[in-house]
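Below are the structure tokens for one structure; questions will follow.
One chain of protein is taken out of this complex; the other chains stay put.
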Amino acid sequence: MPIQYYIALASALFCIGVVGVLTRRNAIIVFMCIELMLNAVNLLLVAFSKMHYAKAAAAGAVTTAGTEGQLFVFFIMVVAAAEVSVGLAIIVMMYRNVHSVDVNFLNRLKN
Amino acid sequence: MDSLQLQALLPFIVLASASVVIILLIAARQSHTVIQITGFLMMCLVVLAMWYVRDVLPRAIMPLLVVDGMAAVFTGLIVFCVLIIGLFSFIYFEEREENPKEYYILIFLGTLGAAVLTISRHFISVFIGLELLSISLYALIAYLRNRNNAVEAGMKYLVLAAMSSAFLLFGMALIYMDTGSMDFDGIAKQLQTQGHSPALFVTGIGLMMVAVCFKLALVPFHLWAADVYQGAPVPVTNFIATVSKIGVFAVLVRFAQAVQLQSYHFAVIIISFVAIVSMVGGNLLAIKQQNIKRLLAYSSIAHLGYLLVAFLPGNAAGIEAGMFYLFAYSITLLAAFGIVTMLSGRQADADQLEAYRGLYWRNPLMGAILTVALLSLAGIPLTAGFIGKFAVLNAGVQQQLWLPVIVLVITSVIGLYYYLRIISTLFAETQVIFPKEKSLHPLFVAGTYGALLVLLILLLGAGIFPSAVIDGIKNFLCQGFRIINF
Partner (left out) sequence: MTNLIAYIPALPLAGFLLLFFTGRRMSKSMIAFVGAGSVCIAALLTIVIGITFLQSGSSANTQTLWQWMRVGNFSCDISLRLDALSLVFVFIISFVGALIHIYSIAFMRQDEDYARFFASMNLFVFSMLVLVLADNLVLLYLGWEGVGLCSYLLIGFWYKVPANCAAANKAFFITRIGDTAMAIGLFMLFKTLGTLNIADIQQQAATIPNVTTIALLLLMGGMGKSAQVPLQTWLPDAMAGPSPVSALIHAATMVTAGVYLVARMNVLFLLSPAAMNVVAVVGAITLFVAGCSALVQTDIKRILAYSTISQVGYMFLALGCGAWSAAIFHFFTHAFFKALLFLAAGVVIESLHHEHNIFKMGGLKNKMPLLYYTFLAGASALAALPFISAGFYSKDAILWYSWSAGNGNVMLWAVALTGAFITALYSARLVIVVFWGDMKTPIAQQPGKLMTMPLVTLAILSIIAGFVQWPHNLLHVTLFADLVEKVLPATVLKQGIPPELLLQLIAAVVTLGGAYTGYLLYYKSPHIIEQWKTAEPNLNLREFFVKGWRFDELYQTLFVKPFLFITRSNKADVFDKIHQWLVTACSRLNGWLSLSQNGSLRWYIGSMLVGIIFILALQFFL
């Protein structure tokens, strides 16, 4: 498959994530949408990694090209997990304080 | 990894172990005081380690990190800020019911994140550093979990920062696609051979810039700043205003240096645009603000705009000016937030301007320090802020960046208005009787006042004898520039 397809798919996923963050009111779903954005990037990175490997392999050398992309994906997954754990904790605290997880309730701090 | 590389990393290893030590101390049920003192000593140890390893610099730890003079300057500044913030944290958290001990783990992790940013030369280490910083910040901002404001600020920062990280990653992915490399030098090499900048690369840079601008709270990605500054506990606000910005700026400088960012027309346009709207927007937003934490947030938006003017030329003079500016800005904000910390009570932070009416007559020392800090922010001569602003202006004028320079001058005048407004409040007559301060361990009161005095001396000292600081920065940078031959 040409690389453009991957880019299109990942961009679509990313945009869905963005729209979700923008439109959903439930904090947990907002959070899921952010995860979706991160996963879109993961997909992109894996695809690029493969692409660079293929390019180098086609040039005929034994190569490690493209490993960085895959490594990066693991880091992103780990960090995303950490982010979720802290994020969910904060959402729980929010629920304790305002008895709701609706992000529209977050409007006390303003000018 | 050879032993010299390990040595070069020693300060960072000590920094990382600091949070581990704190966890162990908490497990051993030690008191807040013990943890505070240990944390302080650990930070001193980091500084000592930095001093100890200065001869092995610069040294690259392939492929992720490089420890050079510039990293040393930025890390030194970060650790200095954390030392001071740590001192302020004690009196702030000691009087609140929440268990304050875990706070130190988070603050040291955040510091580690910022320090990793200063030595990154690879997308992966940038991302790790940034997220280490951000995730610690989410928790720190919402640390006083019974306060609705703190949780709201934490939630807002969480959603927005996570989203900006996603954009950063997307940008990195696009650059990776275009160049097939993730370390800065590799990207630069690839760009030289390609000789042009295709659309994907441009988009990638744009998205990365967006994330950086978000972290630096530059217009138009500044909306979170005021809310988060207001909601977070004062020492955390101080941390966001200084440490996180130093770290992000460091990585921006390093990346720009590697890929010659300022040689791209589009990048210069974005940066100029962001700088100009930040200077204008930040200062205009601050004009009528009555909440001092929000006001300092807006003022820091404007100041980061000034900083970008120094970043624009992309030459050594600009980087020196930027570093000095960052130094001046950090010590000034440390002093200002230090006073806010000292005045904050058990129930709420002292963030209303009304709480500062006649401060000078109640407590001349604090009034004087806050006055000097505000004058420095306004850029009045004989303070560090003036020299910083002068250096930035000079860097801009030499490159004939007339538009940003003119905007800088005009907005500084606007800025003067609200700084002087606070100063006039400090000296106003007051009839209000304020409750007596609570009794703390005298050691910490002395320590806090000592820290404030050190900041005052630095503020004035850097204004009167700036050449010492400037020469120091230059010396370190010379070491840093050798790294290019790697």
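Should a chain be cited, it is by its letter among A and B, assigned in written order, with residues numbered from 1 in that chain.
Everything below uses one rule, namely that a contact is a pair of C-beta atoms (placed from the backbone, for glycine too) under 8 Å apart; a residue touches a chain by one contact, two chains touch by 3 or more.
Note that the structure is a prediction, hence the values are computed from the model and not measured.
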| item | value |
| --- | --- |
| Hidden-chain contact residue, picked from the options B:Leu223, B:Ala348 or B:Ala428 | B:Leu223 |
| Candidates B:Leu285, B:Leu374, B:Leu426 or B:Ile473 - the one touching the absent chain | B:Leu285 |
| Residue of B:Leu160, B:Ala188, B:Leu353 or B:Leu460 in touch with the missing chain, whole complex considered | B:Leu160 |
| Interface with the undisplayed chain - residues on chain A | 18, 21-22, 103-104, 106-111 |
| Contacts of chain B with the absent chain, listed as residue ranges | 155-156, 159-160, 163-164, 167, 199, 202-203, 205-207, 209-210, 214, 220-221, 223-224, 226-227, 265-267, 269-270, 273-274, 281, 284-285, 287-288, 317, 321, 387, 390-391, 394-395, 398, 414, 464-467, 470 |
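Just so it is clear, only the chains that are shown with their structure count from here on.
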| item | value |
| --- | --- |
| Separation of mean Cα positions, chain B and chain A [Å, integer] | 27 |
| Residue ranges of chain A touching chain B (in the complex, touch as defined) | 3, 7, 14, 17-18, 21, 27, 30-31, 34, 37-38, 40-41, 44-45, 48, 51-52, 55, 65-66, 68-69, 71-72, 75-76, 79, 82-83, 86-87, 89-91, 93-94, 96-98, 103, 106, 108-111 |
| Touching residues (chain side chain B, partner chain A) in the complex | 123-124, 127-128, 131, 134-135, 138-139, 142, 145-146, 148-149, 151-156, 158-159, 162-163, 165-166, 169-170, 172-174, 176-177, 180-182, 226-227, 230-231, 289, 294 |
